[in-house]
Structures are given as C-alpha cells and as structure tokens.
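Mind looking over this structure? Questions follow.
One protein chain omitted, others in place.
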Amino acid sequence: MTLKIESIFNEKSNRWIVQIIGEMDVLTSKELREELIRIFNEKQENIILDLQGLNYIDSTGLGVIIGAYGRLKEKEKEISIINPKQNILKLLTITGLDKILIKQN
Amino acid sequence: MTLKIESIFNEKSNRWIVQIIGEMDVLTSKELREELIRIFNEKQENIILDLQGLNYIDSTGLGVIIGAYGRLKEKEKEISIINPKQNILKLLTITGLDKILIKQN
Amino acid sequence: MTDFLKFSIPGKPEYVGVVRLAVSSIANRAGFDIEAIEDIKVAVAEACNNAILHGISDNCCNFEVGCFLENDRLIIEIEDKGHGYNMNEYVAPDLCNPKEGGLGIFIIKTLMDEVEILSNTGEGTMIKMTKYI
Partner (left out) sequence: MTDFLKFSIPGKPEYVGVVRLAVSSIANRAGFDIEAIEDIKVAVAEACNNAILHGISDNCCNFEVGCFLENDRLIIEIEDKGHGYNMNEYVAPDLCNPKEGGLGIFIIKTLMDEVEILSNTGEGTMIKMTKYI
C-alpha cells in the first residue's frame, strides 16, 4: 500500500496539477494533506487533482480533499478532480462530493 | 485464485504443449492432474508444460507434475517444463525437480 | 452451511490494508462481482478506521473482524473493546455542506445491504454489516 504524489505548477493554465497514484487511506492520506498545504503556500492558485492512477480512497482520503476545498475557498480558489476511476467516482457520487469537485462541461 | 489450462497437440514436433496460467495449489492442482491424464490417454506422446503464465505453485502442484512424470516414464515418454518464473524455478531447484524436468541444452 | 473466518488485528493504521486484502479475497471466494467486492472492501475499511481512530485510540490493543459466509450473503462484524460512543449523538453528514470528517458510517450504510451498530461508552463497539450475493 503506497501513495505517490507528483505536483507540477502549469504556468500556461496558471494552476497546480497534482497526480495521485496508488492508494489513499488512513495510513497514507496525511501525505496528501501536507503536499496540498505546501503547494498552496507556495502559490495560491487553483488545484487540479488527477486521479487517473488512484486505485483506492477511503473517507480519510476524501476528508483531506474536503479540507483543501475549504482552505482554497477562503482564498477564492478552487480544487477539482479529473479522471477518477469507477470505484472512486462511486464514492464521490454517494457522498455528493462529485457536485462540488467534478467540473461539468 | 484460478487456473487456466490450454493443451494443444503440436503435430510438427509430435508432442503436447500445455500452457498453465494462474495459480496451481491445493485447490486447483487436481484440474491439471485430470487434464494430463486425459491428453496422455488421447495421444501417448511427450508433454511440454509451458509455465510462462504460472504465478504460483505449491507442493500439491509439484506432486501432480511428478505423478505425470512417473506415468509417462512407464510408457517411455517424457514430461518437461519450459519458461518457469523465478519463484517457481526456485521451488524446482530446491526440490531437485529441475534436474529431471528442465532440459539442458 | 456457514464458513467462519476471524481476524485479530492490531489497532494501527498499518494493518487496515491487510484486512482489506483478506476481505476482498473472501468476498471474491463468496462469488460477489467486482463492484460488490469493492463495496465490501471500502465498508470494512471504514469500520476498521473507526475501531482504530475512535475505539482503540492509543494503538494499545487488537480489534477483531469476523466473516460469516452463508449461501446467499456475507456478514462481517468488526468489534473493538475501545472507548465506545453514545450512538444517540450520531449526526448523519450534511452532504450539501461537506466537512472533513463524519462520512465513515454513512458510507458503510450506503454500500452494505444491512448495518447494525452496538456501542457502549467505555465498553466498545460492534458493527455488523451484511451484503447479499
């Protein structure tokens, strides 16, 4: 069970792209919390979480994303999710988080 | 935990090629026993076990191969193994089965 | 006929992954499809998180996971002899107003077919969840 996080600031679109790979659970999700705090301190811009490589998330992982959502909102910035796998989309949907975290277009 | 077995009689080399895919253990190895008996009844020729797709074997699986080795020997035929993965080669080596089942060339 | 498996697991985040793997493998054995296996895995992990984070909060002891495989269902019980809680004070999450915590039991109830919780302050908690095949 491991988590790999790769954050890149995309100058063109002026936002953070954070790739989250592996499994995000009670053991690993604090790593994401720290990383999201770190990058937002570095540059207060919108954050995109790319979940293409994320296989598993639990409520502590969701909690970390909700926490970041709140902190960014205070600064009028947004965090959003792209490429969630089916099982993760299911959890986002049943908790209603899809509505605030997944951009409809 | 599943086992898939595919047997083809190769007319050119006049021998059976049996692909064993998955895991061969106390639950699944009797399937291989039955298949090896069935094909040898159909045509009494040498048998090659292609283990490229085999991820796991235990002593019941090894026992099935030893059993077939004995039955074929009685009819002056041979059973041999190709493409074992590292972990399976290790078990063949510590039990000395590599010497009788893997052809040196 | 019922097959019964029981796991005793240290109350530490490090071992939730072990339970998740074992329970997935049992659910697979029981004949659930991939989506149901995933549901069971998530629900059991949430209950383990609760046992570890709220029940046995100081890593002191083990908790138990029991699995009963019946013909038409899988029943899983997660039990800790930890702090327990007053279930009357439980508030379901307000989904329009997301907060960092408070989603675990809600997720369990959504993913499983039947959920029963017994908890007594100072004595511990038992959550029993059933999924039909």
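We just call them A, B and C in the order they show up, numbering each chain from 1.
Going forward, a contact is a pair of C-beta atoms (placed from the backbone, for glycine too) under 8 Å apart; a residue touches a chain by one contact, two chains touch by 3 or more.
Quantities reported herein were computed from a predicted structural model and do not represent experimental measurements.
In the complete complex, the hidden chain is touched by one of C:5, C:75, C:95 or C:115, namely C:5. What chain B contributes to its contact with the hidden chain is residues 1, 23, 25-27, 56, 58-60, 62-64, 66-67, 69-70, 86-87, 90-91, 94-97, 100. Mapped onto chain C, contacts with the missing chain fall at residues 3-10, 12, 14-15, 17-18, 21-22, 25-26, 29, 62.
In this text, only the chains that are shown with their structure count from here on.
No other pair of chains has as many C-beta pairs in contact as A-C. For the pair chain A and chain C, the distance between mean C-alpha positions equals 25 Å.
We define each chain's centre as the mean of its Cα atoms; on that basis chain B and chain C are separated by 42 Å. Centre-to-centre separation of chain A and chain B, using mean CA positions: 49 Å.
Contact with two or more other chains is made by no residue of chain C. Residues of chain A found to touch two or more other chains are absent.
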